[in-house]
Each structure stands twice: as C-alpha cells, then as structure tokens.
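The other protein chains are all here in position, but one chain of the complex has been omitted.
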Amino acid sequence: MIFASDNWMGASDRVAAALVEAAAGHAPAYGNDPLTASVEAAFTRVFEREVAVFFVATGTAANALSLAQFAKPGGVVFCHRDAHIAVDECGAPEFFGGGSRLHRIDGPGGKLLPADLAAAIAAYPAEAIHHGQPAAVSISQLTEAGTAYAPAEIAALAAVAHAAGLPLHMDGARFGNAVAGLGVTPAEASWRSGVDVLSFGGSKNGCFAAEAVIFFDPARARGFEFHRKRAGQLFSKSRFVSAQFSAYLEGDHWLAMATHANAMARRLAASIAAVAGAVVALRPDGNEVFAAISKAADARLREAGAVYYEWPPAGLIAAPLDNEMIFVRLVTSFRTQPDEVDRFVQTLSAIDA
Amino acid sequence: MIFASDNWMGASDRVAAALVEAAAGHAPAYGNDPLTASVEAAFTRVFEREVAVFFVATGTAANALSLAQFAKPGGVVFCHRDAHIAVDECGAPEFFGGGSRLHRIDGPGGKLLPADLAAAIAAYPAEAIHHGQPAAVSISQLTEAGTAYAPAEIAALAAVAHAAGLPLHMDGARFGNAVAGLGVTPAEASWRSGVDVLSFGGSKNGCFAAEAVIFFDPARARGFEFHRKRAGQLFSKSRFVSAQFSAYLEGDHWLAMATHANAMARRLAASIAAVAGAVVALRPDGNEVFAAISKAADARLREAGAVYYEWPPAGLIAAPLDNEMIFVRLVTSFRTQPDEVDRFVQTLSAIDA
Amino acid sequence: MIFASDNWMGASDRVAAALVEAAAGHAPAYGNDPLTASVEAAFTRVFEREVAVFFVATGTAANALSLAQFAKPGGVVFCHRDAHIAVDECGAPEFFGGGSRLHRIDGPGGKLLPADLAAAIAAYPAEAIHHGQPAAVSISQLTEAGTAYAPAEIAALAAVAHAAGLPLHMDGARFGNAVAGLGVTPAEASWRSGVDVLSFGGSKNGCFAAEAVIFFDPARARGFEFHRKRAGQLFSKSRFVSAQFSAYLEGDHWLAMATHANAMARRLAASIAAVAGAVVALRPDGNEVFAAISKAADARLREAGAVYYEWPPAGLIAAPLDNEMIFVRLVTSFRTQPDEVDRFVQTLSAIDA
Partner (left out) sequence: MIFASDNWMGASDRVAAALVEAAAGHAPAYGNDPLTASVEAAFTRVFEREVAVFFVATGTAANALSLAQFAKPGGVVFCHRDAHIAVDECGAPEFFGGGSRLHRIDGPGGKLLPADLAAAIAAYPAEAIHHGQPAAVSISQLTEAGTAYAPAEIAALAAVAHAAGLPLHMDGARFGNAVAGLGVTPAEASWRSGVDVLSFGGSKNGCFAAEAVIFFDPARARGFEFHRKRAGQLFSKSRFVSAQFSAYLEGDHWLAMATHANAMARRLAASIAAVAGAVVALRPDGNEVFAAISKAADARLREAGAVYYEWPPAGLIAAPLDNEMIFVRLVTSFRTQPDEVDRFVQTLSAIDA
C-alpha cells in the first residue's frame, strides 16, 4: 500500500534490462552514440514531427533549463499558484533564469484559465520597464491537482501566450499519465495544442532517472546545449539515459505503464468515493487521488502499513475540512497492484469506532 | 583498442547488478532511504572519518557546486591552467559561483606549485576591492596530465590555501586511479593532506552515473543541500546512485578497477616507450598515457580500429613536435584488456614505410 | 501643481551648493576622502550609534544589494504585496540575490501584519529543501500606501523575523518623510525597533542622486564592499555623493524638507477630504496622498496644468470606485508651495457640471 509518490517506485524490468545491456559495451561519450541517435529518432516518431531532444538529470533541471532558454533581464514566468516550479524546485527556475520571477496565478482544479493568464500578463506592459517583462508561460500536465489539461484548454492558453509573444512550456513530469488519461496522442497533448517546449518525464513512470527537454521547433533550441552543459546536466555516459528511454518508448511501454497506474488511481478514487465519510476531491485524470478521510481511518491505514502524504487541501476542495478529517494525496504507479488498492479501501472503510 | 576515454566504457557487472536489484523494490525518494544511509556510512569507512556526502549527476556539477559553497561576490578560484573546471565545464563554476573567476596558473606536469599559488593569491590583497577576493583553491587528482599529487604535494598547497583562509577543493574525477596509483589511503590522498571538499567520481571508473561531493568537515556543508536542489541535481530516485556506489565501494571494488586500469596504462606506456620514434610524455600515475607518435603510425592504428584523441601537447612535452609526429592521449579503463594494449603497441611499432 | 512624484523635483539649494563647492578641489577616489569620512561620522550621529554606510546610485540598488548581503541558494525574501522591491525594481532583488524569490504578503494600509509574516515564513520549514529557505524580511517606510510603521509595529515584525533567524530590511526611500511624520528619532524608526539594514534615500527628498545602505551592526556588513563594487555601484568620485549627504544631514536639513513636504500633504489631504465627492483613501503619514476624484475634476485639473498619476486603488480603498471616479496618487516634495496645494483643491472643488 505504497501511495506516497510514484518516485518511490523502482524501475520497470524492461528499462532495467536495457540499462544492463548498454552497460556491457562501449560507446562515444556525451550523447554522440548510436543508441542516443536512435532514441532521438524514437522521440520524433512519438511526437510525429522532428524535435530537438536533450536529456537532463531531473525534472527540476528540465523545467528550469527549458525556461532559461527564454530568460530575459527582469523576466517573468507565469504559472499556476501551485505549480511544481513555484513550490518544489527551491528556486531553480529563478536561478537558471538569472533572477526570473514566477508570477503565480490561482485557478480551479490546478489549471490556469486563459482570462486570468491574460490579465496577469497585462500587468507587465511593454513600456513599463520597472515591472519587468514577460518571458514565458508554464503549465503542468498532469497538474498539481492530478488533473489533465484537454488539448482545447492548452490551445486556449497557448493562444494567450503566443499573442503576447511568449513561449508555452509544459512541465510533463507525469506527461505519460496525462496522455494516457486524456486518450489523445502525445502530439495532441503538446505541440498540436501550442506547446513550445516540454519537460518529458520518465523517472516517475518506470525509469531510474530519465528526463528530457523537448523543443518542438528545433530552431528554438539553438544554444540550449550550452545551457545544459553549463548546468552540469550533460551526462558523460549519456547513453545510459538513452537506454532507459529506448525501452520506455519502445512498443509504447511508457503508455502501458501510465495506463495501468491511471486505472489503479481510478479504481482507488471510485472505491474511496463509495466509502461513507470519505470525500474524493477531484476526478483523477491520471495517477493521483486527493481525498479527505477521517483521522480514525488514517490511523488504521498507517497501522496497516499504508504510506501516503497528508496534503494541503487549499484549492483542491471547496468546503473546509472538519476537525475529524485530514486531507491526503495518494499516488499510484506502474507497479501498483489491484489488491493494494483493495486492501487500502477495505481498511479505510472499516467502520470508525 | 578503445583508448578514447574512460567514460566511453559501460558499467561494471557488480554495479549493474546492484542497480537492477534496487530497481525491484520501492523506497522513500530524495535520498531518505536505507540504502543511501548505508552508502553514507560506507563513505565514512572509506575515508576513516565522518563526512557529509551529496550525490550529483555529473563531475561538472560536483566541481561547480563544491566551489559554489564557498563563493563570494567578486570571488576568485585558483586552479591549474589546464584544469577541467577551466577548460571543459562550459563556465559552470563561474555560473554557479554567481560570476566567479577562475584564475589559471601554469605548472609543470599538470600540477600547481605552492610558490606560484601563493603569488597568485597575493595579487588579490584583502584591501583591494577592485580586483576581487580569493574564494577557493582547486586541484585535480589525477591531474589533467595524468599525474597524481603525492600527499606531501597536496599538503604544501593546502598550507598555502589555508594560510589565506581558503578551502582546498579536489576534482577527483579519477580519484580512484590516483589513490590506486599512489598506493596511499583515500584519507591520505584527501583530508589528511588538507583537502576540504572532494568531487568523488565514479562514472569514469565503472559506474553509470555516480558522482558525489564529499565535505570532510560536515559543518562546512551547511546549506549545501539547497545548492544541490536549486541546481536541479537532487535525484528523486537518489537510491539508484546509492546502489551504484554501494557496489562500487564494497570490498574495494573501485580500487580494484582503478588498479587494473592503471596497470594497463603502465603496460601501455612502457611498451610505447620501447618503440623507436614514439615518445611517452610523462610517467603515468593513473590510467592516462600521453605520447607522441608518428603520423604514419597514427594512420595504421586508426585503420586497425584503435580509438583515441589527438591532444594539445602544450605543457606535457618539452620539445616541440616535429611535423611528422602527432601528440595523443590514451586512456585505459577497468575493462581494458592486456591484448588490446599489446595489439595497439604492435600496430604502433610496425616499421613506418 | 506638480504632484507626480517627489523624484520629479530638482535638488535643494543647500545640496546644490555643497556639490559645487566639492567640484572645485581634488580628493582621493572611491570614498577614501575626508568629506566621505565626515559624512560617515554624521550618519553615526544621526543614528546615535556606529553604523556602516555605503553609498550607491539608486534606491533599487540600495534595496537589492542590502538583500544580496543575506542571500542564500533558494532564498526567499518576505515583503508586502505592493512593495517597491516587488513591483517596481524589474527583478533587481531577485537578480542580485542570485535568483531570490520575493514572497509577497497582503496587508492593510500597505503594512505587513506580524501574524501574516509568521505564517508566510512557516511555509518554508527548515527541513523542506524543495520549497527553499527564508532569507530576509523587507518592509517599506513610508509604505507604498503612504503610511508609516510606528516603532511598535516595526518591533513586532522584527520579533517575528529575528525569531526565524532573519534580518529585517527597511526600504527607506522616503525614510525622512516617515521619521518626520512619526515624530520619532531616526534611531527609533530603525534599529531601536529592530531594523538591521536600511536603504536610506536622499534623492526623493532634495538630493540629486544620493542613496545609502546602512548596516546598524557593522559586523554584518562584512564583505558588502565587494557586493557594491561588483554591482558597478562604487562611484569613483564618491565624494560627490558625500557632498550631497553632508548638506542634507547638516542641521537636520533633511528633516526640515521632509516636514515641509508632509505638511503640504496633510494640507492637501484635509482640503480634498472637505470637497464633496472626493475621497481621501488613507490619512497620510508622509508626503503621499491617495484619493478618489471625479473624472470631471480630473479633466479640469489636467487642463489647469496639474500633474499626477492615476493609481491602482487595490488595497488602498475599501469600496469599489464608481464609474465616474478615478483613483490618483499625489506626492508633495520639499519644494511644494502652499499655493500649489490651494490652487489644486480650488480646481478640484469647482462644481462638476
């Protein structure tokens, strides 16, 4: 009953096997190897267009360097109030942007609304040197509320960003879960809807450590290799990231894993929703479930070995929690088993004394 | 006959096996797992004292963040003219130091001399705000010339650094080769000789991607975790670096691999030195051989499949090369085979037409 | 009828005369001159304690460098939502802090409340690397709402900051107006109430360009001279800033000018408050008046030559403005004349057609 985070999980057998296989041989360093070339080709197939792909070590690096590519002096990046870049990256986007500001905007269900984005951008008119200048817009897919932007929602935000001359970045730490959950193609969930640069995450969904920055217009990636190298993010044995992505992408292994994790989350949400007293905050679009449960149930679950985090409810649930309830986040993974879900819900639903 | 670089090699079987084993389970993220704790303990055993250990993605990150911990406005880091931090890290040390300057100092055999270091530091007197202020001293072990600083040489530089109130950083991308080559303990090659912070490299010597920053006085590591996180260098599945280091350190596997690579380099150097017309630049202390060979031999070797880099001879060889010679670097690894070495030298020594 | 900003005004005669006098001679550069030494002594007298004083070119530089002295990786500076550092400095505090974040907190009348500050700081617990780490608290005196923190209010915020180990910075671009308005000593308005570092502004109150950073504990200024020089903020002919401050401080000229400006603001506010239909937002503590006036009056005033800015009412006035009203900021200065004020109010109060 490990629902703490998808990054608590190990790596998929196929990904592990690919890494071991690559360990045997030798190859040019710094990404100048055949395996890396083949993975770049695989990304082009996955996204149905030529893309520029850059591996980095972490999702934080992927986000911060994506945004650094578009940094300006006094630059402002617009994002959701709860965005990972704003809450959980220790100022990396600000640092790599040479002092960028993250302008945080509230929005329901973890999503930015186009009108709110437009209003925020409008607070930095071009002639107002003192305020700074808009540099980029960043959204998360899945959002921090476990929801997924539909292509039309992305397109509406992209329209606002592009009208202001700003690129649209997508933090896709759980991009696989979003694509699987939406039932659209990777292209539809990204560039066809106006995304310019994507942090494509593999670590949370079955890899050891495999993250990539993907520019959908390779011309806009010009010079990015210097950003990456200067950041200490160019692996000498870069092909070991390639090996992971190779297995990850092959035969849509990544989408199969995400689909499984999503199914486990839906099963979990549906079951919790049926428990008296428990409340599921939002319909999960991916592999995250947010719920209010009783403190008594929480105690029983902890005792039974369930692992998960208490979570700030703000923005995820309308009514304030009563004192006997706590709010929690439950994350499923490629490895979550149905019986784990079922045991969790049985323990949860045992009648509170 | 792959002598291009030790980072062209894959990973050792033991390291690969440890990674696969760790892939199976689950564990807390961000280094809060038992395996990471056990590896931290292993480092303490290896270095015979309590140390603060931080994993990062690359050697460049290890170096740049080590130095960032001691950064100052207008700060100056003193290093050898050919230091990796100065030549091959795309300005990462400057960037992470908020605009640090690398003051490069020449020195024979890739090594800094204490008197030259002292003179360089003296050019930044404390009251001369305009020039900037000394921040740290950095040396490489192995050096970029393939030599190793003996403990007494390190101690003499440490004395100069410490007298000026500066920490001594060691870029240990090939620390294992240096320790094995010197026949001293890891402690003697580092903190017992005055090193304050070490970039401990595993990637070049049998790991996939395993680098660590080691502070010998944990008190001086205060706040470093924010440097690392802000740099996008905190792996969520940090235990996969731990798994590599676990196998790497266990039973002195790392020193066995380094000892093998060093023996191959000595065999290579000795054999080349016996070839008429070829010149070995410096006695290798580790796993790197620098040599001048004839262009004809170079052509034969390339044709026979040998892989290695031509290298700038400056500082490594006294006399200028004649026009029929080229200068090359040959790097051995934990996986280099004696017959590779022998075939190389046989091809080299075939009489030039 | 120039009420646009106090920085639209020229310089006082005494300040100008001092500058001309200093222009005649010669003196050592970079602040190593007798006049600068005497001004440093004058600041010590003004603040009734030894202080460390550093001249800089602008208020933005004073603020950004003050905060840079306390910067940390992933560092967070807490300030009011409308703080000048957050709204009008084009990311300078973020830039000089190496990517600092400004955490903006709402508060009535332009002021932070201690409980809100404490709650904001508590969102960055020491062990939560991901969120970043608190670095400093910054307040403005006068605030952006034209109010002044009373010593007890400062002390309450200082207590919160200090309990969290954070320094308290004060943006004193209008410190003279605040001191004059409060009727307290400069010491009471700053360090006696817990302020650790002050941006002391002269430019808005009768100087050409004279701004200083004042550390109340000189030990905490260690190394600041490198911050200033690296920022390009060390004037070679630094004594020309000294000359301005010399005249500014002598005989409390600065407080006399501020007292005059404040009196003009009070006269303005009282007169406007007496006009039917006009609303003064807040009792002015210094030289800024915020008011709602009718669009018709605005047109008349503009026609009569009055100069002032329309201003966002948010946070300054409780009720939403009706469509026939606009919100404006009126700033008086050391040079504002009573008859300017009176003409303004007469024009304002002419009956709207």
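Points to keep in mind about this one:
Note that the chains are named A, B and C in the order they appear, and that numbering of residues resets to 1 at the start of each chain.
Throughout what follows, a contact is a pair of C-beta atoms (placed from the backbone, for glycine too) under 8 Å apart; a residue touches a chain by one contact, two chains touch by 3 or more.
This structure is a prediction, so every number in the text was calculated from the model and none was measured.
Note that of C:P28, C:P108, C:P125 or C:P338, the residue touching the chain absent from this view is C:P28. The residue from B:V20, B:L65 or B:C90 that touches the chain not shown here is B:C90.
Although one chain is not displayed, its contacts with subunit A can still be listed: residues 30, 68, 72-74, 98-99, 129-130, 132-133, 223, 225-227, 229-230, 234.
Mapped onto subunit C, the footprint of the missing chain covers residues 2, 4-5, 7-13, 15-16, 19-20, 22-29, 56-65, 89-92, 95-96, 203-204, 208-209, 226, 229-237, 240, 335. Listed for subunit B, the residues touching the missing chain in the whole complex are 73-76, 87-92, 94-102, 129-132.
Throughout what follows, only the chains that are shown with their structure count from here on.
Each chain gets a centre from the mean of its Cα atoms; the one farthest from the centre of subunit B is C. Once CA atoms are averaged chain by chain and compared with the all-protein CA average, the nearest chain turns out to be A. Superposition of subunit A on subunit C using C-alpha atoms only gives a rotation of 180 degrees, nearest 5. For the pair subunit B and subunit C, the distance between mean C-alpha positions equals 51 Å. Distance between chain centres (mean CA atoms), subunit A to subunit C: 42 Å. Subunit A and subunit B have CA centres that are 35 Å apart.
Multi-chain contact residues, meaning those touching two or more other chains, occur in subunit A at positions 89-91, 95-96.
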